[in-house]
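A single protein chain has been omitted; all remaining protein chains appear in their positions.
Entry: chain A
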Amino acid sequence: MNKVYFFFLNRDQVLRIRASSDDQIDKLQLLETLEHLQLDFWLHPSNPALPVDIRVPFGSLQAVRAFLGYHDIEYSILIEDVQVILNEEKQEMISNQRRERSNSNFNYGAYHSLDAIYKAIDDLAAEYHGLVSKLQIGESYEKRPLYVLKFSTGGPDRPAIWLDAGIHAREWVTQATALWTAQKIASEYGNDPSITSLLDTMDIFLLVVTNPDGYVYSHAKNRMWRKTRSKAAGSLCVGVDPNRNWDAGFGGPGSSDQRCSDSYHGPHANSEVEVKSIVDFIKKHGNIKAFLTIHSYSQLLMYPYGYKCTEPADYRELDTVGKAAANALTSLHGTSFKVGTICSTIYQASGGSIDWSYDFGIKYSFAFELRDTGRYGFLLPADQIIPTAEETWLGLKSIMEHVRDHPY
């Protein structure tokens, strides 16, 4: 006993108490009311089947031990040195509680408001706080934060993979897929050897909602809204097509100079803050090795170029990687994807994001167009969200593994 005292001098302890009867539970609940002891109940007394954990300030230890001894209540010392590990364990318990809450409460197979998505992002970052952190890379035109989830196991300036979704507001399956993917990446670390090895050497950045203003507008006013919500003096029409606003063949064929057009490229490249924020982030980071953007619909997997109808220098490799990814995707639910350059697969389009990223030097630049092929189009039923996310994951993983295995 003396030895114990000496060891724990000036240190709080966490006691784990095992009540053996309802009567003992009553006693512990009484203990809770004694405020002068300043007890911090980590697990509250509720029923004898569950332990009661109490952080006891050093000054109250004697009193508490006496109380427990008097009532024959069994206990053990859970944490001997609270000062050192207090924060971390409490945090872990909060995360555990959040994990239970969020896993059972958040429905990944439904379409959510921006607020609900942002909350889910916070919950995810808290739940997997060792791996996942939330960064703000800027603000939208209407001053909504642009949140990026960073998946990292440490190390400065690691090579990284960039993923974004929802650059076009009405493509709701993409934001939903991105959120599911975030949860998947976080939960796979430590479980899936491939993702674990990837995250042990690389970081992942995921922008779930690239165009939050547009997304909110598509919920509140016009489900078919595509563009940003930027306003310009002298025009009645709102918004710029953010995927015609990048500095890659800007203003060329496949984009419109009419403000009211759904493919209006904007007054100049990077005029849209949503686009500029990403460009600035990527330039500042300096070590992004892959740029993957998610759209819907059409079931396509494309690589540059869109602004010109010539093949990129890395055509052979990109085509091989794309085809392998598409095969992996198809293997799950049979959803078939076409693979090719943007120009030959859909149409010539200037000012697109993956053309910019590729010309910037990010070799592995791909754009996904998810389900379906026109039956529901943008209005993809919610029961297809998870199957879409699951199959897309296999495609993404295939590309990410290639990036991991082919550093440059």
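Here is the rule we go by: a contact is a pair of C-beta atoms (placed from the backbone, for glycine too) under 8 Å apart; a residue touches a chain by one contact, two chains touch by 3 or more; residues count from 1.
Convention: contacts and distances are computed from a predicted model.
Asker: The complex has one chain missing from view, so what does its UniProt entry call it, picking from "Origin recognition complex subunit 1", "Dynactin subunit 4", "GATC amidotransferase" or "Retinoic acid receptor responder 1"?
Answerer: Record says "Retinoic acid receptor responder 1".
Asker: Considering the complete complex, identify which of A:H44, A:R223 or A:R316 is in touch with the unshown chain.
Answerer: Residue touching the chain left out of view: A:R223.
Asker: In the complete complex, the non-displayed chain touches which residues of chain A?
Answerer: Missing-chain contacts on chain A: residues 110-111, 219, 221-224, 226, 236-238, 241, 254, 256, 260-263, 336, 338-340, 344-347, 349, 373-382, 384.
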